[in-house]
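The complex appears here without one of its protein chains, the remainder shown in place.
Coming up: subunit A.
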Amino acid sequence: MTRETILHPTRRSLLAGGAAALTAAALPRYAQAQSSEPIRLGFQLHRTGIGAAYGRWYERTALAALKVVNEAGGIAGRPVEILFEDDATDPRRGAEVVEKLATQARVDLIFGPLFSHVVIGSAPRAGELKIPYLVCSEGYHVASGKLNRWTLQPGITDVRAQVTAMAPFVTENLGKKVTMIFPDYAFGHDHRDFFTEAVAAQGGEVIAQIAIPPTETSFTRYFPRIPRDTEVLYHVMVGPAVLTFVKELGEFYGSGAKPEIFGFIDSLEAVDIASPGLEFLEGSHFWEGQCRMLQPDASEAETFYRDAVGVDANGAAIEDPNNVSCYGHMFSVWETLFAIKEGMEACGWRGPQDRQAFVEAVEAFTDMPAGRERPQGAKVFNAKLHQAFGHQFITKLEGGKLVKVHETSIEDSLYESDVDYTAMSF
């Protein structure tokens, strides 16, 4: 019983009003009906705006996970519905979407947003409305302690953990003088701050930091700022212009000498790595949240997940090899839905009155073993930080294929912090 909808607030609120009137008239019957009533989850989706490529795949992943959950009996025996609402990848609209889902659509909780500026703009509203808000966002803003008790990130690791885990690989294998190129907003600043720190801890040095506005469409003019003695070029880029970014980087270096290149797969999410002009990336390394191309040692859970979402061995849609997925990130939607299921079942979810109990149940998570619920791999949940910690993958582009060359352990990604959400009030 899935329902992919655009909300019809007036009709829905009318129905809700009607339902409330009926309930008042026949209270005993309602209590009995409640147990089989569907659980309604709100999904804050970047369907349009600069996050649209992610939105398309986050929706597809959510629907695939929903199908698996419902076929296995739903959550605590109740069927599950997801209501998708577009936030245009816009922080102000994001806060409105949270409000609309919570007060008009009356969903049980909200999940799904990715872009850090949208999450930072929307999470305060979720806190005010006291509705659980599970983000798939990667940024350090959750673990930093600047959000609230209602915002949780059980389905993907944060940037600080990612770069902490990977900096040793970069300095040991690629070089010690690093130039960073990153988008000029919260997500990019997390990279700038924590990677610089992590590289210094390894005896390396970040010799230049090049910030690029997230709406930029032309990049060549930034490249002359890359110092000539750069040994490793570290790039992470997002938005509709990522293909232009890597292409222009290739044109800039051309056949001349170039540094080692280490990129976050973000710079190539939803982009075919075999696109003309990207040949220069051959031999370069990538961080991937999950390996886009099917690896020989892939787990049963991963192949199950890949098939369920409809992704081929190259990371593209099975029906269209040109439609490349956001494979490095979209597992977070799947894993978050299963975390919601586990949290709701642990707290004996009845309805919105159990929202606080749900947050407390998620805070009680510790070990989150690998399996079909977590095809990306095992995770450990840190309740104080409201953040999951997990494995990271480094791949190398060899013969047009992204081949896994390193996997970090969960311990590699841990860092000291005195943030404690569990001590905050609801």
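Just so we're on the same page, a residue touches a chain if its C-beta (ideal position, glycine included) is under 8 Å from a C-beta of that chain, and two chains touch if they have at least 3 such contacts; residues count from 1.
We adopt the following convention: contacts and distances are computed from a predicted model.
**Q** For the chain omitted from this view, which of "RNA polymerase subunit sigma", "Amino acid/amide ABC transporter membrane protein 1 (HAAT family)", "Fe-S cluster assembly protein SufD" or "Dimethyl sulfoxide reductase anchor subunit" is its UniProt protein name?
**A** Listed in its UniProt record, the absent chain's protein name reads "Amino acid/amide ABC transporter membrane protein 1 (HAAT family)".
**Q** If I consider the whole complex, including the chain that's not displayed, which of A:77, A:256, A:296 or A:399 touches that chain?
**A** Touches the omitted chain: A:256.
**Q** Among A:103, A:220 or A:366, exactly one should touch the missing chain; which is it?
**A** Looking across A:103, A:220 or A:366, the contact with the absent chain belongs to A:220.
**Q** Can you list where subunit A touches the absent chain?
**A** 47-49, 52-53, 55-56, 213, 216-218, 220-224, 228, 240-241, 243-244, 248, 251-256, 270, 275-277
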